[in-house]
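In this view, the complex is presented without one of its protein chains, the others remaining in place.
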Amino acid sequence: MRPSYFINFMMGIYIFIFFAYLFGPLIIMSITAFNSAEFPSITPWECFSFRWFNEGKIAYDGQHLAGLLTDWRLHDGIISSLIIGAGVVTLSVPIGMAAAIVLTQVRSQLRDIFYSISIMPVLFPGVIIGISTVVLWDRLAGLGGEGFISDIGRNGIFLTILAQTCFISTYCFLIFVARLQRFDQTQEEAALDLGASQTQVFFKILVPYLSPAIASAAVIAFLFSFENYNTTVFSILSDQTLTTVIASKVRLGISPALSALALTIIALTIIAAATYEVLRRRAEKRYKDTQEKFVKEKAADNRINKNYKIGFKVPRGIVTILILVVFTIYGATQILKNDLYGQSCIDAADTEKKSKFYDQLNALDAIELSEEELSGGELGGNQDYGDIFGDPSLFQDFGGFD
Amino acid sequence: MNNFLFTQPFFKKNGKAVAIYFLVAIIFWFVFLVIIPQFYMLDLSFRTNVPPLARGGPEDYYTFEHYSHFIFGSKTATDAFNFVDLGVFGRTIFVSMLVTIANLLFCYPIAFYIAKIANPSTARLLIVSLIIPFWINELLRSFALRILFANEGVINNFLTGIGILDQGILFITYDIGLYTGLIYAYILLMMFPLYNAIESLDINQIEAAKDLGSSSFRTHWRIVIPHAQPGIVSGCTMVFMLTVGALATPVVLSSPNTLWFPQLIYQWFNMNDNWSRGSAYSIILLIVSVIFVLTMMRIFKVRIGEIIK
Partner (left out) sequence: MSADVELSDVSVTFGSFYAAKNVNVKVNGGEFFSFLGPSGCGKTTLLRAISGFQEPSEGKVLIDNKDMSGIGPNKRPTALIFQNLALFPLMSVSENIAFSLEVRGVSKEERKKRADELLELIALEGQGDKKVHQLSGGQKQRVAIARALAVEPKVLLLDEPLSALDLKLRQRMRTELREIQKRVNITFIYITHDQGEALTMSDRIAVMNEGELEQIGKCDEVYNNPLTPFVATFVGENNPLYGKVTGIDGDKAQIETADGQYLAMMNESKKLNIGDESIAFVRPESLFIPRDGDNFDNKINVNIESFEFEGNLKNFYARLQSGAKIKFSVPNAIDTSTISSGSSIALGFDSSKSVILPKASLAID
């Protein structure tokens, strides 16, 4: 096939834009985590610093902006997220597995209904699952009087585990269904024929066969639980999870500490993905000479461009790395040249801002005085401050007062 | 009952202990986690909003007031209809549809490229690159966009810095940030069903069409898209449902003076402490979702199992 170079070129540009859209915001956010300024930004660049990963800062106006290490609300949130994640995994994996196995046993007329009920929860908007769990358990807690039911019915972590299990079980269910489709029923029959009991068949044949699915279901369940916001924000009641902490922080104003948090999560994700890829390749190597080659040839056959020279090629790793290196060097030299790093730079910036702040405060005093005279002592609200400084986030709570 | 429900006697087939585990797990899930909470919420949505202590008392009775509030507004309002809430509702659905269509248009070329044109190792690399951003919390992804679109954000600073603009564009105020964020949020859920559907198309089909004289456009229209239809339906359904029910992205990116429908529910629930009304609005959202899924299934003749895989 004769490639149209124009179309290939446009396609290349389109793919570039698409991936820039996916990655650009994340990359920029990651960079802002290293800027010492209170507002996450690249320009103006204040100082290169790790403060948002560590202690945060006491702002010139006396506010404490927590960094990752010092933010106790974040830590509490992470702990309850971990507890909830563990709870969801222990509930939803067995539920999903039971439902998937039973799906293979129900009569064909019932199978569609059973399947529909099983996948319904992921079609419900997350907020609805959260709300319905809360209203039900609030009622149960009210009926139960004082005691155990009342306690758990008003326990946010317990409710969140239940609410998340409701729909995360479906994801587990789907993973098990996919695995069970390839299960050879005769294995079970062979085991029975050799004298195993039904229970033994389950534990010796079925569970080992499903173990890869159990592992991936557990991982998926945990991740979905850890990341969930829509359901959790209702069911968590007065507690906090990582996501609700993040949400409340974002709502109050955006802080580079969040960039630092996001960058940490991105780094963990990439490490996990790389580890997974390495493990996968190692496993693949064992098959390589036999099956894998055949599959790859098949995959290659099923593509338009059999001749790979034709067509747009995504730049090889080396190009990407080179570009990254160039940018890093450029950025680093800029930072070094302009003395934009280290404690001295931060101190200087703070001093400057502080003096500016006091100037403005003095000016404000003057205005307030005059206002006081005019309006009989009524002070303007926070909004007025915001207007005066032109930076509404200045007075907002970034990480809570310690 | 055994023979009616199952292909083989249930207890005999699984052994007693395992059978009990199956039954307990499934009943716990279906009944206690899925069905009862939904029905209780439905019940609550038809009741007056009373404090817990007054439940069961004379003030706790069945009423349509929450639904009528959604349509006609409060009894004291002067407008004939509740334009505010209806407006939020209409806008949420309309924008969700646009977001779904935008996702489809953005994803189709990429999905086709990865499935049929890129060589296998490039395709793998691209797929991994697609997945990575989506392991990052939706809130944090929205936050990344917020940094870009804030009034003093990276884009505005950049544009004013190099002198293209005197004043920043109010991306957040005009909800440009929100729309971008909603498209960003669930794009992967469009990409994968599409990719899987196109991948399964035999390349000979495309070549045969070409050999018979078909143009590229027509080949896509007559061969690739009809083949990918289940994937398209699945992707559109998932994206629409998630967008309509989105809360995290609007919380971070919507402008202070506009609301997304789930935010409205959140307000009734947490800020105004009117759980009944919150439930009623939730039921409305649920009905929209169910109608959308059923319509998609009816129009495109796909089964529910094909939508969610």
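By letter and in written order, the chains are A and B; residue numbering begins at 1 in each of them.
As a working rule, a residue touches a chain if its C-beta (ideal position, glycine included) is under 8 Å from a C-beta of that chain, and two chains touch if they have at least 3 such contacts.
All of these numbers come straight from a predicted model, not from anything done at the bench.
Chemist: For a quick check of understanding: of B:8, B:215, B:272 or B:295, which residue touches the chain that isn't displayed?
Modeler: The single option touching the absent chain is B:215.
Chemist: Just one of B:59, B:79 or B:202 touches the chain that is missing; which is it?
Modeler: B:202
Chemist: Could you pull out which residues of chain B are in touch with the chain that's been left out?
Modeler: Residues touching the hidden chain, for chain B, are 202, 204-205, 207-215, 218, 222-223, 226-227.
As a convention for this text, only the chains that are shown with their structure count from here on.
Chemist: Could you put a whole-Å number on the gap between the CA centroids of chain A and chain B?
Modeler: Chain A and chain B have C-alpha centres separated by 17 Å.
Chemist: Across the complex, what residues on chain B touch chain A?
Modeler: 4-8, 10, 12-18, 21-22, 25-26, 28-30, 32-34, 36-38, 40-41, 44, 52, 55, 106, 109-110, 113, 116-120, 122, 125-126, 128-133, 135-148, 150, 152-154, 157-158, 161, 184, 187, 202-203, 206-207, 210, 241, 244-248, 251-252, 262, 265-266, 269-270, 275, 278-279, 282, 285-286, 289-290, 293, 303-305, 308-309
Chemist: List the residues on chain A that touch chain B in their complex, please.
Modeler: Going through chain A, the ones touching chain B are 1, 11, 14-15, 18-19, 21-26, 28-29, 32, 39-44, 94-95, 97-99, 101-102, 105-108, 110, 112, 115-117, 119-129, 131-133, 135-136, 138-139, 142, 162-163, 165-166, 169, 174, 197-199, 201-202, 223, 227, 229-230, 233-234, 243, 246-247, 250-251, 254, 258-259, 261-262, 265-266, 269-270, 272-273, 277, 296, 299-305, 308, 311, 313-314, 391, 393.
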